[in-house]
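The structure's right below; bear with me while I get my questions together.
The complex is shown incomplete by one protein chain, all other protein chains being positioned as in the whole.
In order of appearance the chains are A and B, and numbering begins at 1 in each one.
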Amino acid sequence: MTNPIGDIAGADFILAIGTNTTESHPIIGLQVKKAVRQGSILVVADPRKTEVAELAKSHLQIKSGSDIALLNGLANVIISEDLYNKEFVAERTEDFEALKSVVARYTPEYTEGITGVPAAAIREVARQYAGAKNATILYTMGITQHICGTHNVFAIANLAMLCGQIGKPHSGVNPLRGQNNVQGACDVGALPNVLTGYQPVASDEARAKFEAAWGCGPIPAKPGLTVGELLEGADKGAIKGMYIMGENPVLSDPDADHAAHSLKKLEFLVVQDIFLTETARLADVVLPATSFAEKDGTFSNTERRVQLIRKAVEPVGNSRPDWRIICDLACALGYTMKYDSPADIMKEIASVTPSYAGISYERLEKGGIQWPCPTADHPGTPVLHAGKFSRGLGKFHPVEHVPPAETPDEQYPLVLSTGRRRAHYHTGTMTMRTGALEVHYSKEYLEINPADAARLNVQDGDMVRVTSRRGSVEVMARLTDIVSEGLVFTSFHFPEVAINKLTNPARDSISKIPEFKVCSVKVEKIA
Amino acid sequence: MADVTLLINGLQVTVPQGSTILDAARQLGVFIPTLCHDPELTSVGSCRMCVVDVKGARSLVISCATAAAEGMVVETESPAVMEARKTIIELLLANHPMDCLTCGKNGDCRLQDYAYMYGVKDGGVFQGAVHQYPLEENNPFITRDMNKCILCGKCIRACAEIQGNNVVDFTYRGFNTKVAPAMDTALDESSCVFCGNCVAVCPTGALQEKALRAKARSWEVKKVNTTCPYCGTGCSFDLNVKDGKVVGVTSCDGDVNGRALCIKGRFGFGFIHHQDRLTTPLIKKNGQFVEAGWDEALSLVAEKLGSLRDNSGPDSIGILSSARCTNEENYLLSKFARAVIGTNNIDHCARL
Partner (left out) sequence: MASVTLTINGKKVTVPRGTTVLDAAAQAGIFIPTFCHDPEIPRFGACRICVVEIPGMRNLPASCVTEATEGMVVETESPAVVEARSTILELLLANHPMDCLTCEKNGDCRLQDYCFRYGVKGSGFEGRQHSYPLDDSNPYIVRDLNKCILCGRCVRTCAQVEGRAVIDFAYRGFDTKIAPPMDTPLGESDCVYCGRCLAVCPVGALTYKRMAGKGRSWEYDKKPVTCTFCDSGCQFNLNVKDGKIVGVTAASPGPGRPLCLKGRLGLELLYCDDPQAPELKKDGEFVKVSWADALGLEGVLDKMKKLEGK
């Protein structure tokens, strides 16, 4: 997020696109609701009539995978009606003309044809966004989990820069991240192309610095493989061994049967987790780790706030904290990796990571710190890009609409989208074992529009089989107008409804994110 | 903004115009009891516990909703104030179950605190009708005992003003007034999302965290402040620990979330001590997992990864780190991939 969570309630205009904020990020949802109560305009763009959409002044019920068209359409109105922030565009951005020429085609009427959103609504929302004193854009996986995920984000950034709605309070481009420490895992280099603080492995200088700090041999200059590529590598035999810590790709990755199939081909698989997950079952060795309650450490949240977690209880059984296990393995492989505590590790992170340089446990004891925090006396940075973008001028990246990798056809006539439910989390490893959440929300269902259901002769509560080109699951149907005609939806929380057997592994060429939000399926009633 | 100066219990205090007498007293460190007041919620001034004596006022005034004025002279514990508070407590106790013995909120109850503070042992002279509502405990999260409700309305305001859902409100009239969802249904038949933010503000035992309050009394738990392990919002809360086990979650004042939490954050802690937790390393032998010691498991992993690295090359190994683990652990695994194995083949589920 470019701006802090606490900023949202103060925005005059909120565009929530591809985020069911009140369900997936309930506490951020509170900020959105507060803004609405205070009279701010909330616009939600989502193919589903989600809970947050019900709160909105306008719900732009776009067709799945047409976000770029919508965002370009908004930019088109703002430029053609001369509503953009000329001062901001002139002083802080470049390549405006390129944007202007690309979006020129996306007139409201043209956009309506792609998105299904009425031209008048596009005009109205564009004027509201451009006219707002402070406007913020919130998005999540509804934007990113497409083959054009990165371009979707570019289109959002274009809009924000066009109206100067970035680099100041209550505005910005704000991805709401879905996992407690997905921000932090990226920050500290658990990515194939960067080291900590996004220092590229391709940079000679960065590699030299880390080789010196770590006292190790050369770090390869070529970026490594992403999750999906690793699984493909395993399938093809190039990847022979894997070490998986706290992940469950067998349920979480697209085309899940294929993921399991690939992992089975490995010569050696070690999985480190707190439960015997579907992935751990395939392992040669399983190492028991501790939960967040049994260790010290830090998480970095979606607004870049680094916060402490504190050990509350002793490790369960003979389990050990992940950091200790990694150290022990490194030592067993002949590399001395020894730390007294996570605080000690944070000292090392700070020493090699400019954006974390000023962060220490002593400071975190007094409260979280938002990076960049370059020095020990730096207060942290709640708002990014104030006065200047990290690259200098903000660059407009004009992007064109592309259809999803898979579009409905005669054989697979419906679009399947996936997401989260309020009471559950990810692959259910934790939330199915709480003694409460799974009791309350015990059974998953498929949202289907009554019109589609009628055609298929499906009643509410019927069991149906949902099938894509990759796989099939059985699930109970719930008739609802949350989904429009032609769209079905369910979550990926329930192992018994392993919906990722169906999803499409087609990936965004830049970020390698899979297109979870759109694939083509057919639904049949089970006799 | 202009300031006003007033006298509270003979002590002079200056506060910004618009401050309440209660704010001014708190600034001075003078304690005034409150039941319905909450700094995060709108003031309704309904419970009257916070009455004070203001010189020249027609009657005792409620300090939570009376603005401090220039030259005001306030007494917070005058005989009239003490008598009024005692009577309020007696009236509340006249229709309150005397079951602190096993009440989950025993030790963390404002009504009990004030009864002790003002020496009120029971309803005393007031004898009358007593509610006999059935206990509502048919959902796994919140136990509602409307017999213990003092109608302060904080839950109603928390639902409306923190959660923004307006699930509960006052229903019926007079003695029959109660807090309920629309049509007086149970919570699990209402639009309640079980965030539990009403429970966090309830001053008595009317709303309780079901699992926590059945397992531990307030004084038996150690609270450990930490960060939620679910979504990326980064809410803070207190893990409640009894006998080395996490028995519940309660709100603290978090940087991000204040006291607000969601259903998963507040009620999703049960996995920590779930019987399915892995407690020992496992090695697959002939297709079956066999329990192993750490030394055996670690040397096997080191041997296998080491031989792949040395024989098939570092890039024959792939490593998946975790968005669920700490920064420190992700950093170490990145270091492990690059410095120990010698590959950039490390990723995690950021995209999922």
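Just so we're on the same page, a contact is a pair of C-beta atoms (placed from the backbone, for glycine too) under 8 Å apart; a residue touches a chain by one contact, two chains touch by 3 or more.
On a predicted model such as this, the values are computed, not experimentally measured, just so you know.
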Neighbouring shown chains of the undisplayed chain, as defined at the top: B
Omitted-chain contact residue, chosen from B:A115, B:V301 or B:C325: B:A115
Sole residue of B:L101, B:V125 or B:M183 that reaches the chain not shown, by the stated touch rule: B:L101
Contacts of chain B with the absent chain, listed as residue ranges: 93, 98-102, 106-107, 112, 115-116, 119-122, 217-219
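Note that only the chains that are shown with their structure count from here on.
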Partner chain A, residues of chain B touching it in the complex: 139-141, 162-164, 188, 193-195, 210-211, 222, 224-236, 239, 241, 244-246, 255-257, 260-265, 267-274, 276-284, 289, 292, 294, 297-302, 304-306, 308-309, 312, 314-352
